[in-house]
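One chain of protein is taken out of this complex; the other chains stay put.
Labels run A and B following the written order; every chain starts at residue 1.
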Amino acid sequence: MTTQELIPTCSVDIFDFHGGIHPEEHKTDSNQQPIRVLGLPPKLILPLKQHIGAASKLHVEVGQKVLKGQKLADADGPFSVALHAPTSGEVVAIDDQLIAHPSGQTDCCITLIPDGEDKWCELHPCEDFHQLSTSQIQAKVSEAGIAGMGGAGFPTAIKIAPPNLATIDTLILNAAECEPYITSDDRLLQERASEVVEGLEILIKVLGVHQCLIGIEDNKPEAILALQKALAGKDIQLCVVPTKYPSGGEKQLIKLLTNKEVPSGRIPADIGIVCQNVATVAAIYRAVRFGEPLISRITTLTGEQIAERGNVEVLLGTPIDWMLKQVNYQSAKVQRLIMGGPMMGFTLLHSEVPVVKTTNCILAPSPKELPLSPPAQACIRCGLCADACPAELLPQQLYWFSRAEEYEKAEHHNLFDCIECGACSYVCPSSIPLVQYYRHSKGKIKQQRENHRKSDQARERFEARQRRLEQEQAEKAAKRKERAEAAAKAQAAKLAQAEQQAEMNLDSASKAVVQEASDRSQTKQALADEALDLDTLKSAWEKAQAKLDKMFDALDDAKANNSEQVDKLTRAVEKNQMRVNQAKMAWQKAQKAQQIQSVSVTEAQEQDEPDIEALTLAVEKAEAKLIKMEDALAQAADEQKERLTRAVEKNKLRVEQAKQVLEDAKASLAKSQGANEAQSTIAEAEKPDLNALTLVLEKAQAKLIKMEDALAQAADEQKEKLTRAVEKNKVRVEAAKQALEEAQEQLNIDISDQSKGGKS
Amino acid sequence: MVSIILTAVVALLGLAMVFGILLGFAAVRFKVEGNPIVDQIDSLLPQTQCGQCGHPGCRPYAEGIAAGEEINKCPPGGEETIHALADLLDVEAPALDAEHGVEKPKTVAVIREDECIGCTKCIQACPIDAILGSAKHMHTVIASECTGCDLCVEPCPVDCIDMVPVDNGLAAWNWDAPKPLNIIATDSASYHGAESV
Partner (left out) sequence: MSEYLLILVSTILVNNFVLVQFLGLCPFMGVSNKLETAMGMGLATTFVLTLSSLCSYLAFNYLLQPLGLEYLQTITFILVIAFVVQFTEMVVRKTSPVLYRVLGIFLPLITTNCAVLGVALLNIKKQNGFMESILYGFGAAVGFSMVLILFSAMRERIAVADVPIPFKGSAIGMITAGLMSLAFMGFTGLVNI
């Protein structure tokens, strides 16, 4: 080519990077035609996330009319960019729409219907950027919502304001555009080189760099010429690099132009270099000079299925199928649409997805032009991939580890330095989809890291909770101890007082009284606990005594009337007397063992009580909730009725269940009581139940009264509902009453059993 | 004769004694406090603290594993955790023990807030304090902290807690693994099919 001779010599040494390939370029398919401006599409779909980082934060609502360039969504945090309306119109929807993503999934998008007026909002142009301060320019770029337009979509505002701004000494304009087919940057430079150069000058000012390099491949002679013209008299060096894929990779271009390598896991800014894409720099220029936000971009439409191949300037959000229609696109039988180039692009699963900030090319190849790769075969360990790898990795090793899911080892072999350029897959004679393996492994490793992060977080929280619980426990224990100590002190003080008094009253009689008092105070607690027990025993004894007396009477009668029955009766009387004695003895024993027993009995009670008490409580709670719900029902508006009714029904069911459980518990308790020999425990255990039931009854009655009141006050329309509720409650009260009666009966039976037991 | 046997016995005994003393000294010198491997095992467990393994938390299970327990009792961790543990301990990775539950997709607890009665029972049940609320007030789950352990579902008296599968949408999306190659003819199913016919 004669144009080769036109290429100027570069004052900067050009180095080389490892590997690389030379795929067919297909650049001339599309770089001969000038950029066309496509008109307004019928609708624009604007995804909230067109960049790396957090999705933008919505700024508009459905139905709102917006002007061209008006902000639709704000940057959500520093690692995010804003989004603007590409034309004036109306926001008709904010919902999930298909987006250009390899997964073919949906994401939140703003749908805008253009009104055709294309009316700009107020812009703030700036004739001379030298008058602006660095931070003003950075703010302008940030406001314009610019994200890296080369394909990655990194927020540009962050890139031009690195934390180590002072150490940045080189700015590189990445105009290599090494990927086959794509010519959007090429065409942009040919037509608007001056804009790009001015954008570069803005960046030089912002970053305060001494050196500015433009890296461009030697297969774009027209663009080089245009740049040369624009660069005349400027301190920017044009470096023409030999065509080799992937020289446009950020790290590769840096190596080519400066011979520096970006360390693994770091960014170019760490070695004092900032790299910007051509389209991004042009967008920065427009943002600073005219105040225009990023609302359109230049996209290459190419591939044999497109008749009018070339570059077009389209609004962001333009549906791709509409765009293709404008350039006479013929769908092939087995059509593949690729966003990005053939090496690093991805196949679009749907053609109605919109153009976004990173869409630099839509490739519609014919099946013959870009056939699907043949089925993969065994790795023959030829090592071509290692030769081709521009990141100097061992693709074959990475392949084995990825395939065997040995992610840790893959990571150890620097999987994350892979730039997914596809050179290894391109050269693989067995057509193994290597890059797909790496992408999958990377995703898996990220997932694992995320899981690990989450589990660490959970562990931390768990341990914090454990500590908190322990502390609470310790505090409680300390408090209890304190209280016990205080009580003991008070007791001691009392005793001391009593003793003092005793000493003062030397009178022996009064001494005895004091003694009695102290005794009483000591046994008071025990007595209270034991009182019922003793009463029962005493009543049993008394009953037995009464019976015995009766028998004595009967015996006397019998003696007088019939001598035959006398023997029998005498024996019966003797037996009975024995029983009475036993009962008496039992009572006395119980009385004796008062103090000791009181403790154990209390414990036994405590063990028995919670069960029934808890159940009763549950019933109470459920009932209370039911009542509450019924109240709410009565007051509720019609629209809530249904939901509440359901809730009430659910609750009723739960009440029924709870009741059932309570009944069961009662039954089983009664049974166990029947079998129980220890008389004292029976009476005691039954008591709380009875109390609880009485309580329930009382509560229910109170509620009923409340309800009746409410009924009286209620309006006519609510009357019916409330009446029903009241009736229901009445039934419940009846049931509770019955339950109480039953329990009382049960108790009576138990007591009579006990007395019988005492007799027999 | 007797003296020969005696010398032999004494010589061996003496040797054993010397070694015994040395070993005793070494045992004191190289005493190991605790079991440092527990930390490493614990860091591989998913920390749901769900108790499905039969231990009251992840760390006790890690201690159990260090003491020789099976490594396949953790359903929330699933195959991935088993593989990681097998890798650390250099043992064969067994299949998940179904006795302790099956591997389920990741879930988070969600409280149906209009039904919540504010009983605080779920708050007490949550091992990582991921539920907010106070008595008589509506509770809610901090979704980003929830590990999906399920422990709050059981105590809820009004059954208003649902376990909802996690859907991170595009953020959780990953490239598909390429189709596995089947390049050894004798290993393919079709080969065996053909043989049997």
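Please note the rule applied: a residue touches a chain if its C-beta (ideal position, glycine included) is under 8 Å from a C-beta of that chain, and two chains touch if they have at least 3 such contacts.
Here the structure is a predicted model, which is why all the values come from computation and not from measurement.
In the complete complex, the hidden chain is touched by one of B:Val2, B:Val32, B:Val102 or B:Ala171, namely B:Val32. From the options B:Leu89, B:Met138, B:Val153 or B:Leu170, the residue with contact to the unseen chain in the full assembly is B:Leu89. One chain of the complex is left out; on chain A, the residues touching it are 378, 400-401, 403-404, 406. Residue-level contact of chain B with the missing chain is found at 4, 7-8, 11-12, 15-16, 19, 22-23, 26-27, 30-32, 35-37, 40, 66, 88-90, 181, 183-184, 186-187.
Please note the rule applied: only the chains that are shown with their structure count from here on.
With each centre defined as the average position of its C-alpha atoms, the distance from chain A to chain B rounds to 22 Å. Listed in rising order, the residues of chain A touching chain B in the complex are 49, 101-103, 105, 107, 376-378, 403, 405, 408, 432-433, 436-437, 439-440, 443-444, 446-448, 451-452, 454-459, 461-462, 464-465, 468, 621, 625, 647, 650, 654. Those residues of chain B whose C-beta lies close enough to touch chain A in the complex are 42-43, 45-49, 57-58, 80, 83, 87, 115, 117, 127-130, 145, 147, 157-158, 169-170, 172-181, 183.
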